[in-house]
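Yeah, one chain of the complex is gone here, protein chain that is, but the others are all in their spots.
Coming up: chain A.
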């Protein structure tokens, strides 16, 4: 009997493995099937054609996929000089991106604990200057003085090893309201200084990135007559289009205002820090049903890339797989149809039903002076929301499993000493959050939920 069983099992096993490798090759970049279809007319096996380009007002040909340099791969422990970035991996990613048509790279003096500009500069230096455009920002968040701001501006040239910057942004306008904006750029005369620099050719395009309330956006945009913004960077995705969270403004409005003035838009957070690809099972199924071969993320990127006034869409790609997937989506872009728009709007409404915290893991809030891993706590909570592991009451059918998944998973994702229970509510983090999340409030809410789970008083 036993002897008879063995060959069947083995055959079964081989069959299963065969299926899974086939499935894997479907998921993996490149898609063998597509390669066959397009063999001969494309040098890039991962994509079916050429990257889609948009032409900037200054005449630049800019790739629709822009590389966000905020999430570079990190070393297991910082190097001797304190650099946290894995330079070899960055070089590899940049080479691959440029080889496949990416031209736009977006960084800031504060990204990656201050190491992003340097790393990005090193990687780009290895390619001809005319092949890429660099964007960086005046990230004078804590010290507004003119001296400090100019020092920060000059340091960017040094770190990036360039003599001109293609796109220069006033970083994160709207955080802290119009008062903060005036303090950072108007009162210290920085806006005039930067306009002079543009005239001198060291800045080719001047713009700003925006997070905040409508009033600030309107007021800063109204400065167009004086400053002549070459571009504006906004948060746009199919969830924020009409369902912006917190004090954020709907992207539909932001984009509409830019379109009216014929200003090109650069898109950030097209995927909401991965939140639009880490979706609940049934929403993933819904997206896959419509286009089985395309990734979940590709929907978000097609949405962000479809409007004509969009110059480029930024994505902070830590992993090669994400880069390959995004290259595939934009080589070339298949614009959304009217049905697609309707379909995504319905999807956005479904997503809205899941009460995730709008954290995009940008880590601007870090480090918390009391050692809390803020994004770690919020991301674990979001994961449990999406996986249906936030029980509403003890009567829930899956209460036991959900409780265990939440509590065991919590200790795994965040060490006990860095959990929400240690948040004292000092609010040091709050002014830094671009999504204007009331972080202590959310942490206390999650902590109260954890208490209810632990004490079984739900």
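Operating definition for what follows: a residue touches a chain if its C-beta (ideal position, glycine included) is under 8 Å from a C-beta of that chain, and two chains touch if they have at least 3 such contacts; residues count from 1.
The rule is short, and it goes like this: contacts and distances are computed from a predicted model.
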Name of the absent chain as recorded in UniProt (options "4Fe-4S binding protein", "carbamoyl-phosphate synthase (ammonia)", "ABC transporter permease" or "NADH-quinone oxidoreductase subunit A"): "4Fe-4S binding protein"
Residue of A:363, A:380 or A:432 touching the missing chain in the full complex: A:363
Residue among A:49, A:78 or A:256 that touches the chain left out of view: A:78
Contacts of chain A with the absent chain, listed as residue ranges: 74, 78, 84, 113, 363, 366-371, 373, 401, 404-405, 408-409, 411-412, 415, 417-418, 421-428, 444, 454-456
